[in-house]
Structure formats: C-alpha cells, structure tokens
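Below you'll find the structure I mean.
Left out: one protein chain. Kept in place: all the others.
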Amino acid sequence: MNVITDSHVEGTVEHEDHGLSDLGYIKIALLLAVLTAIEVLTYFVDFGVLEVPSLLILMVVKFQIVISYFMHLKFDSKIFSYLFITGLVLAVVVFAAMATSLVFWTDPAGCDAGRFC
Amino acid sequence: MDNATEVNTSQLAYGPTEWDDYDVPPLTTGLSNEKMTMWAFLGSDCLLFAALISTYLLLRNRVGPDTDGSTAAELFDIPFTSVSSFVLLMSSLTMVLAVTSIGRGEIERCKMWLLTTATLGAVFIAGQVYEFTGFYREGLGFTTNISSSAFFTLTGFHGVHVSLGIIMLVTLWSLISRGNIGAERAETVEIIGLYWHFVDIVWIVIFAVVYLIP
Amino acid sequence: MSGWHKRVESAKLLKKRKFANEVHDTDMVQNRFFYNRNLRFTFLGTLLLFISSCASGRLDPLKPVGQNAKDIDGIMRLSAWMAIAVGLFVGAAVIAVIIKFRVRPGDDPDELPEQIHGNKKAELTWTLIPVVMLLFLAVATIPSVFDLHDKGDGPTIQVTGQQWWWQFSYDLDEDGQSDIITSNEIVIPVGQEVNLEITSNDVIHSFWIPQLNGKKDAVPGRVHHWRISSPVPGIFYGECTEFCGLSHANMQVRAVALEAADYKIWQESQLAKSSIPTGEAAKRGYDLFGVHCISCHVINGVYEGAADGNANLASGVAPNLTHLMSRTSFAGSLFELYNEDQSVNIADLREWVRNAPGQKPSRPENRQGMMSFAEILNGPELDDIVSYLQTLGGKPPLMPS
Partner (left out) sequence: MAITEEPPLILELESGETKPSTGAFARPTYAKGWRAWVFTVDHKKIGIMYGAVAMFWFLWGGIEALLIRTQLLTPNGTVLTAEQYNQIFTMHGTTMVFLVIMPLAAAFANYIVPLQIGARDVAFPRMNALGLWIFVFGGIFLNLSWFLGGGPDGGWFAYAPNTSVTFSPGAGMDFYAMGLQIAGIASLVGAINLIVTIINMRAPGMTLLRMPVFTWMILVVQFLLLFALPVITVALVLLSLDRTFDANFFNVGMGADPLLWQHLFWIFGHPEVYILILPSFGIVSETLPVFSRKPLFGYSVIVISGAAIGFMGWGVWAHHMFVSGLGPVSVAAFSATTMFIAVPTGVKILNWIATMWGGKITFTVPMMFSISLVSMFTIGGLSGVMHSVAPADTQQTDTYFIVAHFHYVLFGGALMGLFAGMYYWWPKAFGYKLNETLGKWHFWIVLVGFNLTFGPMHILGLQGMARRHSRYGPEDGFDFWNLMVSIGAFVILIGMIIFAINIVKTWLGYKAGTIEQSPADPWDGRTLEWSIPSPTPEHNFDYVPVVTDLDDFWHKKYQKDENGKLRKVADGNAIAQLGDQHPHLPSPSYWPIVLASGLPLIALGLIYTLWLTGIGLLVLVAAIYGWSLEPHTDPDVGHGHGDDHDDHDEPDGDHSENLIDSPKDESTEEAPVG
C-alpha cells in the first residue's frame, strides 16, 4: 500500500474483526429471546408506570443488539454506521417533533372539539 | 493500458501512473459499493417506517362522526403475535448463521440456513395473514375505520418487506444451488442478510410500540 | 388619490361588479366581460402613476385597522427594514465588485490577482452579525406569536368555511345552540376583541380579513381559535386564502363592525323569525320556495326542514336565508346585494337563482354549490321568488361606501 492510498482511505476498515463465532451469535439470540420474553411479560403482569419506559428501553436494547452484532455494525466500517444512524436519528427526531406538534402543542382551541385531543 | 502513445504523455498534467495498472481503480474507502448501497437504502427506509409508525400512532384511537367498529388495537392477540415475533427474531439468527457459514466456505450449510430463514419468514407471513383474516372476520377490514387503515398499511408495508426478503432468500438459495454464487460472493449473502435483519428490527419496533404499549 | 378612490372610480366605470370568469352557461354572461376592457385600459393608463405610488385595494394588509393587524404590521415592518438593509448591503457589495474588479483592457493576463483563500475573522464576522440580527428578530417575534394566540374579551362567534362561502353563528345565551346564523358577513361590535372559533365543513379554507388580523385556516375536524377587532365602525373585506377547490377565487368575506348600540339592534333584528309574506308575488314566491329551495335552505320560522339532516351537500349546508336582505352581498360576497343607489340588485339576484353555477364556478352535480334552476323555473316564477327573497330581513346596518 503506497502513500497515496494511505491518505485517501478514509474508512477505518477493521478487517481482522469479523464478528462473533456461531456460538456467540446463538448466545446473542438467546439474549434477544429473553428480552422478548420480558417484553411479552408486560402484557400479563402489571408493570404500572414502568410499563411504557421499560418496553421502550427493551426495544432500544434489542434494536441495538441486532444492528451491532447481527448486522455487524460494531465490527464494520464507521461509514456504514454513519449512513444508517443518520437516517435513524433523523427519523426519530423529525417524527417525534411532528407528533409533539400534532398532539401536544396543537392549537388550544382545537381541544374544545373534545374528541380531537 | 495501451501504452503505444507514451511519447507525449510526459507533458500531461495527469499522465500514466502506477494506478493505471489496476483495471478497476481501488475504491476510495476500500468498502464494497454494494454493501454501502444497502446501508444507504436502509438508512432511507428508516424514514419510511418512521413515517408509517407515527401515522399509525397518531391515528390509532381517532374517531369521527362516521366511525364505527372497534380499533385494531382492541383485537390484538398478544400471545399469538408474540410467537410470530419470536419466529421472526430467530430468523435473524439463522440468517447470521447462513452468512458465517458461507464465509467459511460451507456452501451446503449456508443453503440450509438460508432455507430455514426463508421458512421462518414464511411462517411469520402466514401468521400475519392468519391475524388479518381474523380481524377481517371480526368486522375490521382495511376500510372500516381510521385505525384499521393505518394498522393494515403499516403492517402490510412490513409484510411486503418480509415477502421481498423471502423472495431474495429463495433466489439466493437457488443461485447457490446452481453454483452461480460461491464462497467468493459471500458478500451477496451478507447484504441480503442486512436487509433481512433490518426487516426484523423494524418488527422489534412495531411489536413494542404498536402491539405492546397500550 | 388614494387606492380607495381608485376603487370607487373603477367601480363607477364598471357600474357594478360583474363576475364573469368561467361560466358554464356562456351565452348569458358572455357580453358582460367584454364591455369594459378598453375602458379599463385607458383608465389604467391615466392611473398608472398613482397606482405605483399608492396602489391599494380594499384588502390591503399594509393599512391595518384592527389592533392585531397593527401589531403584525409593526413586526412586519421591522423585518422588512432588516431585510432591506441586508439587501442593500449585499446589492452594494455586488455592484462594487462588478465595477471595481472587472478585468481592464490593459491588464496583464498572466498577472494573477492576490490569491486569498479565506479569512477566519471576516467569516466569523458575517456569521455573527446575522446571528445577532436574527436573535433580535426572534426575540421580537416570539412574544407576538403568543399574544396572537390569546383569547379576547369579546363575544365568541363560530366561523365555518364551506365550499365556497362562510357561515357565522352566534350563541348569545351560551346554551350550546346557535341563535343567529348568517353568512358572508361577520358582524362584530366595535372595540372588542371578538373570539372566533374557526372550522370547516369540507376542505381546508383560510379566514382572512387583512385589515383586522392575519389568516387562520379553517380545518375540518379541528376548531381554531383566532381574534378580530376593529376600533372603528366600517366594512372590511377579506377572502379565502387556502386553496379549496374550484371556486377558491370566489370565496370572499366581509366583516361589519358596528357601534355597541347598533350591534345590539342588529342582534335583536337577527333573532326575529320569518313569517309568511303578505304581498301577492311574494306569496307565490314563498310557495315556490317551499317546493324548490327548502331541501337546502333554512328560513327560520317557516322553512326549517333543511336544518336537520341536511348534510346532503358535500359542501355542507347552504346559507340560512332568514335575514338575507340584511347583508350587503351574497354568494360568498361575490355579488353586491344592493346597487349604488341602495336599491336591491335584482338583476344579479335573479340571475343567481336562475343559474347559480353559471355565475360562480361550482359542481352541483358533485354536490358542491347551488344547483341551476334554468331548466326548472320560468321567468315569472323567478320574479316571484326574487320578490319573496326581498322580504327576508331588513336593511343592512351599513352599506359599502
């Protein structure tokens, strides 16, 4: 590899790291299964106020695990992460703002209509 | 390159270099174009599903003067959906195993895992079809009310994604079987795997946000 | 000469306003739109100079009357001056560059100008100055946003947009039932911040009376709060500004501000119910009305059938005609109800009843707008109906000057 390539390869390509062994993946899958079981548990057992936050946290954790291990993001080039995470973050932020605007910050008189808010 | 005209190339701003020995100039980042394509597409798809999910969340409880029928959420059968969610989740595992096996050159094993993945996906779709017909029988069609339109659209979009994934997996399987794709093209399997996992994580979100959160 | 005068002048020349855009029934209206073009051009020529300096029609938001409109005007001027200042600066810089730094004939083509790659300080300056200016603007803007959303101390009026006219209802005793229902013209008391609850029966419209306040959309399924007020009595003009389909251009509105005493009188008169007319023609018209019109129109006291379950119209209900004559205009304020000499504008009214879609683009076949009676009613019948219509309600409290 000569000088020029060095300067122009921007991604940090971690070629050594190819992810986990099969067993590792199976363990991950088991973890995911357990998390899912907890999620489903919320349906049968009353978690009270904790229900929504715990579901959201579990969801995020599962999401995170799948993209980092199954989808290799953890081991792959950062460029892939940037591409995907940009979309993801944009999606979450923009639609959270939209929902807020539509649901909470709507015109006060709009609420007089009763059924609409 | 054809170096017959080398005579006057010396005065060019950009004459021949060692790089010309490559038929394909090395890619700037060293990453594969196809994989980058898939990641870009998935980033884009995030917004698609975010829009659909927010639409559903916004509309799920809305009623107007003409509304009748129950909302989709009232008909959910959580235990049933939990099972099919679990099936989809496990298909991600089998997909990963397909990728690792082709990486090791174990073609047969890869084929096996691909088929398993496709089958699990098909089971999920079958479950969805069953769920939908159930809803329909209880009087909740696509056009019944606003929550049903939103629900079927969201899950339908996801279902179409899964189905496309199944088609790709089966195609992949048959191509490997025919010997068109070998271990050297493990990346193709990986890329389709990315798509498959994405469909799975979308379902992780849908399952939590649409089904479980009351 | 003010824009107002110009309008009057123009109105005189035109004798009166004729709507003649697109007509399905062409032969009736065809000649109306030709008769005046040439005149208008010469007229234009003479007014050319004036207009450029003081052109303003009756919609002019730059001549605010109501308090809200005045507040808005203030902040708009602030932003305008800011924009003009920046614009002049940039313009001057561009012109300076063009003049100063052009290649001159004697220049040595091999001589390069000084190669400047940038200047951190300069760039920071022209990042920060706009930031400061905009902070200033934001600080001025935000309180006024909240102010505009506050409720006022005056009465509350429901405003309902529909294709392609506005309905106003007043719930005087606050029992949840509308006591006064009128259309085209919203009547308000002078000096009070009147609360509007704006909604729509079909598609999105936008309620706008520029001299009193900015716009607010009328969105079906939502009720939006807005205010208008006027410190002086008078008629103020407005129009629908959210694209609402075929006749969006012909959905106008007026606000009539009355002194407290006059407002009281107006309210009283509006509460009166209608009764069967006594005149012969009017009585015949009354009967015809009972045959042809009551499926859509309500006349309190006599024909109230359309009031319930009348949503046969995609566009919602039709105007309540009980006090028709107490308005100055009809059909989305598109037509004057009275001539300059205060006599009833019978010609337009008759033509409207005969063939409404020919007067105002609409799609009665899609239940948008009033149907045509051209094939149904003959001349004398039309005359009778118009005589009946003239018995509905008293004179308007104010006439357009």
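Letters are used for the chains, namely A, B and C, taken in the order the chains are written, and counting of residues starts over at 1 for each.
Here is the rule we use: contacts are C-beta pairs under 8 Å (C-beta built on N, C-alpha and C of every residue); 3 or more make two chains touch, one makes a residue touch a chain.
If you're wondering where the values come from, they're calculated on a predicted model, not measured in any experiment.
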Partners of the unshown chain among those that are drawn: A, B, C
Given B:36, B:72, B:95 or B:140, the one touching the chain that is not displayed: B:36
Where the unshown chain meets subunit A, residue by residue: 1, 4-5, 7-10, 13, 15, 76, 79, 83, 86-87, 90-91, 93-94, 97-98, 100-102, 104-108, 110, 115-116
Contact set of subunit C toward the excluded chain (per top definition): 3, 6-7, 10-11, 14, 17-22, 33, 37, 40, 44, 47-48, 51-52, 55-62, 69, 71-73, 75-76, 79-80, 82-84, 86-87, 90-91, 93-94, 97-98, 101-103, 107, 110, 112-119, 122-123, 126-127, 130-131, 134, 137-138, 141-142, 144-146, 148-149, 163, 202-204, 206, 208, 210, 213-217, 219-222, 224, 239-250, 314, 361, 366, 368
Contacts of subunit B with the absent chain, listed as residue ranges: 1-2, 5, 8-9, 11-38, 40-41, 43-45, 47-48, 51-52, 55, 58-59, 62-67, 99, 102-103, 142-143, 145-146, 149-150, 153, 164, 167-168, 171, 175, 178-192, 195
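Note that only the chains that are shown with their structure count from here on.
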Interchain centroid distance [CA atoms averaged], subunit A/subunit B, Å: 15
Approximate Å spacing (C-alpha centroids) for the pair subunit B, subunit C: 52
Residue list for subunit A, restricted to those that touch at least two other chains: 116
In subunit C, residues with contacts to at least two other chains: 221
Complex contact set, residues of subunit A against subunit B: 2, 5, 8-11, 13, 18-19, 21-22, 25-26, 28-29, 32-33, 36, 39-40, 42-43, 51-52, 55-56, 58-59, 62-63, 66-67, 69-72, 77, 79-80, 83-88, 90-92, 94-95, 98-99, 102-103, 115-116
Subunit B residues within the subunit A interface of the complex: 18, 26, 28-31, 35-36, 39-40, 42-47, 49-51, 53-54, 57-58, 62-64, 78-79, 82, 85-86, 89-90, 92-93, 95-97, 100, 103, 190, 193-194, 197-198, 200-201, 204-205, 207-209, 212-214
